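Quick one: this structure, given as structure tokens, is what I'll be asking you about.
All protein chains but one are shown in place.
Naming follows writing order (A, B and C), and every chain is counted from residue 1.
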Amino acid sequence: MSLTLLNVIVAVVIAIGFAALNAAYLVWAERRGAARIQRRPGPNINGPFGLLQPPLDGIKLMAKQLTIPGGADKVLFVAAPVLAMFPAIMSFVTIPFSETIVAKNMNVGVLMIFAFASMGGMSLVFAGWSSRNKYAMMSSVRAVSQAVAYEIPMLITTITVVMIAGSMDLMEIVRQQSGSILNWNILPIFGTSHNILMPMSFLIFFTCTLAETNRAPFDLGEAESELVAGFHTEYGSMGFGLFFMGEYANIVIGSCLTTILFLGGWNAPLPFLSFIPGVFWFLLKLYMLIATFIWIRWTFPRTTIYGLLNLSWKILIPLSLFNLLFTAGLMKVF
Amino acid sequence: MILEKTKLALQNLFPASEPNEVPTKEAGEEQDKKIPEEPRQNGVLERNYAVHGYHLDAQVAPDQLLDAITILDEAKYFIESITGVDWIKENQLEVIYDFARYDFDLCRVVIRTRVDRKKPVVPTITGIYAGANWHERETHDFFGIKFEGHPHLIPLLLPEDADYHPLLKDFKA
Amino acid sequence: MNSPIELQPDETFILNVGPQHPATHGVLRVKMEMSGEYIVQAETVIGYIHRMHEKMGEIKTYPQFLMNLSRMDYLGALGYSHGHVLLIEKASAIEVPERAEYIRAITVEMNRIASHLFWFGAFVMDLGGFSPLMYALQDREHILDILERVTGSRLTYCYYRFGGLYNDVDDEFVSATRRFIPRMRKSLKKYHKLVTGNIIFRKRLEGIAPLSQEMCRKYGASSAVARGSGINFDVRKNEPYSVYPEFDFDVPVFHECDSLARYNVRMEEMEQSLRIIEQGLDKLPDGPIMPVKKPKLIKPPAGDYYQAVETARGSFGIRLVSDGGKSPYRLKLRSPTYSNMHLFDEACRGMLITDALAFMGSLDLVIPEIDR
Partner (left out) sequence: MVTYFSEIYHGLISLFVGMGITFKEFFKPTVTVSYPYETLTMCDRYRGHIELIEDEEGKPNCVVCGLCERACPSNCISLAGEKPEGEKKKVLTKYILDFTTCSLCGSCVESCNFNALTFSKEYNLASTRKEDFIFDLLKRLEDRNK
């Protein structure tokens, strides 16, 4: 019993470390990537390739004073950034990086991740509400409608996958996709699903992940050309840093989930490549997805709030509902 | 031609002075030079476009202003700008309204009106051209000319507590 | 728990956009009365960087005022200088050599492209896309390099003189400009693919902020604001000046009246400017760049003079009231964005703040030019 407890504690610590490290270095990767796209060098002064930039930024942020605006709700104002980071880290606990590397597998892993993901929206509302700033307030109102609008198609699409797998256990979902690339859920016909609409579900899920993590082109929460900096307008110092890290941690979670649900998790794309450890494949897929996130951010302009809601309610939700019915029908037939 | 039409319409504002204006129009260059020396009579002049850059030059009394602007509005002119000139020697302030056209019927019209320097009040034209709002506020900033009936005559370019008018010739910084 | 935002009894609140807001491109402030995300009323407050150029015009002599014009609009400075020199040359009857006029036209058009490129980048950045700004700046750098070799500065050129130019262009300028034209055409294709065709971009602009022709007329709008509303008005065509009648170019007019139309007008204008530059280089005559009898003391005869030119931002007018002295009696600068920005208060009523700021971007604002 005590051994299991120790196991869990160590795993949680590793999860936190992984999340924090990722969050810090994804900032670096994003800045380098954006710079390459725009034909600049990006951060390259501190350390080789600018690799010391994130820790130095962290030190700088920590050294700054945390100002709380007059008339702000102090408890919520301080709680909001912590709340932004916390659910993302907790979600790592149940994510299987390979057959063996998993902190605590649960048979309702999907449910747990979505439960924590919904909490992320709360932090934005708290931050916006407590800042006593009109821009922040408007941003948090947007964040709520955005979260509501995008959780629905995301969940419906996930239900489709769960239906095919017949389990909410993340490991079970991955195991069913083992074999080769042909068995991955993203592919039509061949995959375990035999469903021609699977690429579409992948796109829907990916779009929703973008929106859920408040990434461009759906970063309406912070829309800097309209709302200055949105919900974190009044945050400086590490409060801002935590929001920043929380955003990247959420991206990692979103990409992990996409990898597990659609890209076969730790499975090698071709059977003869399976001598390479599963964790390598998992991280490869994960970082390719994250690179896509960055790539998209530096390509597109931002949508508007009504454009975003239209996309969700008029396109994504009908399509995902149709997808769900279609899959259910297929499973009944075959 | 719009030029003739506008000129006729504007001349109708000055029934008596019309005969006097005909020679000035033909005289052209030499007449222009005299203008600063002797106060000009209200009336419509046709200017040499190649030299002055505009076609019609109408000086009206402040109470005729709205009629003149209405004529231009009906003829679909657009407002270029409003500005003032301080004629300190004659103890007068001049307000200049520039109008031009969007179509290819080239015609630039200048409407001027002169008011006493001590009591500079002209009617606002914001009722006719909404875009005159900022131009009038700017002219009020710089010259202290009051536009009667202006909805929001507070400093625009100058600080909100400015009580000086920098473009007046007797302004000392 | 205290309430962070106190709503007015009628449930509207005042939102202060600016003077330090990322979307206002400088120190412009818009007081907006908001109902949720909708604008009930807006009042634009300008004048934060007012420098009283008109008073400076009265104090300085004519040649001393030359460099002020490029401080008005730092993105399209040459167009404004062009208006100024044309006016003084007209008033004091100075003949300008043909070569000088051609070089002026070429450099003004280059400057127009540079200005539009910056607008393009900043506009897309207003809509949240950052990379197009960097691509646009790369192309703009090329223009600035070419102009720097000729004029000696990159932004506030003081290049035109009464009667001609500060110094002549060389063959290197001609060949560099010729190399630039195909490069720019290629870049424009890239921009159209990357931005114009983008569905997010189109959705944000289509049908947003319609401006009627009547409204444009009442406010005296010009440039793309008027041309995007179906008004075929370009001073270069309507009131030809300099050597523009010699060039074969079109004035792009779009009838949709929305923000996308204004965007399209400017993108198309860059192509047309390239055409003008190409023709100008072909026709560039040899000869002096200053008149043989260099005008020493500029003293225009007493009178009232007006000159309008089409700058990158619209119809720029400059009025000179001369008393025959060494410096102007009165110099009035009619800046185009002043009129274009004035529209905003009325046009943005009932708009979402998102759309209103996109609309503001489509007006192509340069604040020093409004404030003068």
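Just so it is clear, a residue touches a chain if its C-beta (ideal position, glycine included) is under 8 Å from a C-beta of that chain, and two chains touch if they have at least 3 such contacts.
Keep in mind that this is a model prediction, so the values were computed, not measured.
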Item to complete: Check the whole complex and report which displayed chains the hidden chain contacts.
Response: A, C
Discussion item. Tell me which of C:12, C:138 or C:232 is the one touching the absent chain.
Written reply: C:138
Worksheet entry | Selected from C:33, C:148, C:246 or C:346 as touching the chain missing from the view | C:148
Practice prompt. Please give every residue of chain A in contact with the chain that is not shown.
Written response: 33, 35-41, 44, 295-296, 298-300, 315
Item to complete: Can you list, in ascending order, the chain C residues touching the missing chain?
Response: 60, 63-68, 71, 131, 135, 138, 141, 148-153, 156, 158, 166-167, 190, 193-195, 197-200
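The criterion applied here is as follows: only the chains that are shown with their structure count from here on.
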Worksheet item: Which word fits the touch map of the chains here: line, ring, star, complete or other?
Response: line
Response to the item:
Taking the mean of all protein C-alpha atoms as the centre, the chain whose own C-alpha mean lies closest is C
Worksheet item: Which chain pair shows the largest tally of C-beta contacts?
Response: B-C
Item to complete: Measure off the straight-line distance from the CA centroid of chain A to the CA centroid of chain C, and report it in whole Å.
Response: 43
Worksheet item: Taking each chain's centre as the mean of its CA atoms, how far is chain A from chain B in angstrom?
Response: 64
Worksheet item: Which residues of chain C touch chain B in the complex?
Response: 46-47, 50, 52, 54-55, 58, 87, 90-91, 216-221, 226, 231-233, 237-239, 301-308, 315, 317, 319, 321, 323, 329-330, 332, 334, 338-339, 342-343, 346, 371-372
Practice prompt. Would you mind writing out the residues of chain C in touch with chain A in their complex?
Written response: 1-2, 4-5, 13, 15, 21-23, 34, 36-37, 124-131, 134-135, 138, 194-195, 198, 200-201, 203-204, 352-355, 357
Discussion item. Going by the contact rule set out above, which residues of chain B touch chain C in the complex?
Written reply: 32-33, 35-36, 50-54, 57, 76-81, 83, 85-86, 96, 98, 100-104, 106, 108, 110, 129-131, 133-134, 142, 155-159, 166-167
